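Take a look at the following structure, please.
In this view, the complex is presented without one of its protein chains, the others remaining in place.
By letter and in written order, the chains are A, B and C; residue numbering begins at 1 in each of them.
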Amino acid sequence: MSSFWNHNISISIFGESHGPGIGVVIDNLPAGEYIDAEQLTEFMARRAPRNDATSTHRKESDIPSIMSGVLNNRTTGTPLMALIRNNDQHSADYGNVSRLARPGHADYTGALRYKGFNDVRGGGHFSGRLTAPIVFAGAVCGQILEHRGIYTGAHIAAIHNIKDKLFDPCNIDRETIIAVRHKKIPVLSDKKGEAMYNDIAKARESLDSVGGIVECAVINVPAGVGSPMFEGIENTVSQLVFGIPAVKGIEFGSGFRAPAMLGSQHNDEFYVDEQGHVKTKTNNSGGILGGISNGMPIIFRVAFKPTPSIARPQATVDYHDLKNETIEIKGRHDPCVVLRAVPVVEAAANIAILSHMLDYPNF
Amino acid sequence: MSSFWNHNISISIFGESHGPGIGVVIDNLPAGEYIDAEQLTEFMARRAPRNDATSTHRKESDIPSIMSGVLNNRTTGTPLMALIRNNDQHSADYGNVSRLARPGHADYTGALRYKGFNDVRGGGHFSGRLTAPIVFAGAVCGQILEHRGIYTGAHIAAIHNIKDKLFDPCNIDRETIIAVRHKKIPVLSDKKGEAMYNDIAKARESLDSVGGIVECAVINVPAGVGSPMFEGIENTVSQLVFGIPAVKGIEFGSGFRAPAMLGSQHNDEFYVDEQGHVKTKTNNSGGILGGISNGMPIIFRVAFKPTPSIARPQATVDYHDLKNETIEIKGRHDPCVVLRAVPVVEAAANIAILSHMLDYPNF
Amino acid sequence: MSSFWNHNISISIFGESHGPGIGVVIDNLPAGEYIDAEQLTEFMARRAPRNDATSTHRKESDIPSIMSGVLNNRTTGTPLMALIRNNDQHSADYGNVSRLARPGHADYTGALRYKGFNDVRGGGHFSGRLTAPIVFAGAVCGQILEHRGIYTGAHIAAIHNIKDKLFDPCNIDRETIIAVRHKKIPVLSDKKGEAMYNDIAKARESLDSVGGIVECAVINVPAGVGSPMFEGIENTVSQLVFGIPAVKGIEFGSGFRAPAMLGSQHNDEFYVDEQGHVKTKTNNSGGILGGISNGMPIIFRVAFKPTPSIARPQATVDYHDLKNETIEIKGRHDPCVVLRAVPVVEAAANIAILSHMLDYPNF
Partner (left out) sequence: MSSFWNHNISISIFGESHGPGIGVVIDNLPAGEYIDAEQLTEFMARRAPRNDATSTHRKESDIPSIMSGVLNNRTTGTPLMALIRNNDQHSADYGNVSRLARPGHADYTGALRYKGFNDVRGGGHFSGRLTAPIVFAGAVCGQILEHRGIYTGAHIAAIHNIKDKLFDPCNIDRETIIAVRHKKIPVLSDKKGEAMYNDIAKARESLDSVGGIVECAVINVPAGVGSPMFEGIENTVSQLVFGIPAVKGIEFGSGFRAPAMLGSQHNDEFYVDEQGHVKTKTNNSGGILGGISNGMPIIFRVAFKPTPSIARPQATVDYHDLKNETIEIKGRHDPCVVLRAVPVVEAAANIAILSHMLDYPNF
């Protein structure tokens, strides 16, 4: 290759669901950033199983041990590694997955990609458990962003057919973000949250599962952050977001509603506000123009499919012997991953935005 | 940055709309691949302005000169550079853009990102014209894929409120792809195509614009191509697709319809077909599980916003003097970019898939 | 950044000398490779302190725990993480380093780079201890190469003024490599090894230190591996080798002797040997032409400076208060790093060659 390049933030995720541990190395974090351990724990707790009708009753031990890169609660600037040990492994529950492809899972594709040598227990490296280190990395990046007044918040925009109201795209404030962050069901309308809870419980009772949509906003990103073409904010966010299992789509601002609009409706007219700041009257752009932030809230939505692990019998194949079979998935699984996915989506946003912010003058 | 790379193919796009030329360097192409010049020209012609009601009446000279990387019609394996000269520049038409931010454009964000030094004429590096080198790169990659029986095809799934039918997700064949590729309005239902044409013409008459959705499929990708997490097929495709101006969202397979489905509806059950191949009965996965192809057609849809360049007066700001203004955009602009975007979406898919295919044993 | 990648294998090193642990994530290893734990341990033991006159009397616990990426002694293909815990930390010995720059160390530059927040205990992330995870990664890559008959071996070409003979550049065989690998002083001429040992002991007694040269060879790499320009074998090897502390230079084949030769002396004439293989009569190229292997042994030499940690009083500065000071370095330090550096150089070669080999057809 006749190309040469250097870099900003790198993250390297490792681990398998039922191996000794999972974790992440984060390279090129700015030095001297205060990392609040309690806040980290809180952020990660939002991803943990809830032991209620919405999630698995597994007891995941998600306590990360920071092995490097933090000293006296501040980033050293050299690589930060966090290790999360696995210790509630019931591998027996997964006894039959090694021959039968669970529909909607990466069992079959993983076996082909890795010639049958990948760890299939609990999904191995493809497990939703691998979102824990993503959340860890995003929690660290998020704290660094918050030191600059940048806040990321997400809520459940939909579960199955029940829709929460959306963020007011021009007027998302820190209070709204903090408030939704601490809710048990992170929605703007608690009534809708209750309906969602019941819907999930109902799916669970019928041995089924539901999906949903997460809406995420990042506020106070200064205008001028990002790059054109393949290194724009959308590119980076989406490269990270599609690293989250069960994601089927992503849209920024008006997203898939844009095609049905006229240009005269869609264009966000600019104005100068009373403080002399350039703003837009609407925010169909989702805060990004040409891959670069325009100072308005950055907004995107992520579609999650229903959890593929359902207890009903399903037609499948034995991909070793290439014959048709029926599978009944045992083990403990979330009837809906969306509640636990909310902080994962925020985490992806934090990593992407911090990586872009490092190019920003005087960051 | 206008460069894209994963571990394999790299592309580096350069140029500004009204500068001397635009183009692309493609690095790490396999050597010895026959490149059909006529097919290249045909592919690029699909992106050219149409001189009808749907597009600008500019006469873009999009003939690429290959400066390196091809000898005797075969790739040499060393970097391929293609240059497209700019020669129909009416910079005077853009006289007022340098002070006033066109709504929906990157004028304001680009000026901040590049401290006012970027070339604003015709949108500069942010211009839709920069999709020409993407199309070129995608056309080259597409030919290399077709040598292995892999075909990429796209159609307009929607313009404004008019929807084409969608691909049959389990049964897209080469004939369907080739047929739609040669249509003037690339749709599955020509009746809908006609309605779309009229709708665009109507928008144009009312000095407005419309957006739409492009659906793209890649067939015959063998199962087992791709990687988990941040280097999956979705990650690579979306990193490239968000490099296309006006894109607001992307979804794979069931996409944003997935959240409203139950797991028992969404899971694609596997079966072994008569030829002994593993297939799925439905294709909500869009041919990808865990970032890796499962042998079914790879399907994704891309949402485009209405062209932001409309001739109506719009409120905006002078971003030098920070005061409110009104802008009337002159120049020749497409009332709808979606028709011309169809081959650009295919191109992005081709680059992404070829890049992943290079890891495939015995490619 | 402590990460390395070219288009294939990535490694991400983490840890600080006196933190909880150090280690490495290796991404994109081929799946299904048998990893011999005993061989790994042996390889790592070659880097361990020797408890004799040549090295520190510290007892480093260098036992790596593999946390992911290996199952039933075979690589899974997903990221392999190995953690080495630190447990013989005498941080008190380093009490004064936080204010005074040790000459020849990265204390001062690290403090500037990381705004004073880096971990300075024992050199922190700049410590020679961080070569342990490099050795681990190289040992894994080396086993995978040996499965294909590719062997890497290195010996001490010089310590201070004492020179070992060099490899016969055209005729290095597996036996020579294995033999030197198991020597206590890895040299070709044991007599020279003895002299080196005595010279190091003498330097130690006089509270001084010595440097040296390591020569490394990789045999049986097929011709045609590598790439031109910035991704050639030399580029990759040197990017990794300069990641080893104390390295001052690297040369391939004839290296710094080449400038004094005539072209007619330096050119390696080609011939076809009795088995019909293309070979060269001499090997001034070091097995690489245009960044690509030519089938001859790949040979390079690495210059190491004398250990900067010496017990004599040295002039230095307090870089906080910007005033002149004298420093006396306490703690246990190697009078010569070269013996322990031999497997580190091999490790760097293994990582580089494996990374390039993954592009080789039918690897």
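Going forward, contacts are C-beta pairs under 8 Å (C-beta built on N, C-alpha and C of every residue); 3 or more make two chains touch, one makes a residue touch a chain.
All of these numbers come straight from a predicted model, not from anything done at the bench.
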{"item": "Which of C:212, C:297 or C:343 contacts the chain that the document leaves out", "value": "C:212"}
{"item": "Absent chain, residues of chain A that touch it", "value": "2-14, 28, 78, 125, 227-228, 231, 236, 239-240, 243, 351, 355-356, 358, 361-362"}
{"item": "For chain C, the residues touching the chain missing from this view", "value": "1-5, 10, 12-13, 27-28, 78-79, 101, 103-106, 108-110, 112-113, 125-126, 130, 158-161, 203, 208-213, 223-230, 232, 234-235, 238-240, 242-243, 245, 247-256, 258-272, 276, 278, 280-281, 284-286, 288-294, 303-310, 312, 314-317, 319, 322-324, 338"}
{"item": "Residues of chain B in contact with the chain not shown", "value": "1-3, 6-7, 10, 12-16, 19-23, 25, 27, 31-32, 65-69, 71, 74-81, 83, 113-119, 124-125, 227-231"}
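Simple rule for what comes next: only the chains that are shown with their structure count from here on.
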{"item": "Separation of chain B from chain C, taking each centre as the mean of its C-alpha atoms, in whole Å", "value": "45"}
{"item": "Of all residues in chain B, the ones touching two or more other chains", "value": "5, 28, 78, 227-228"}
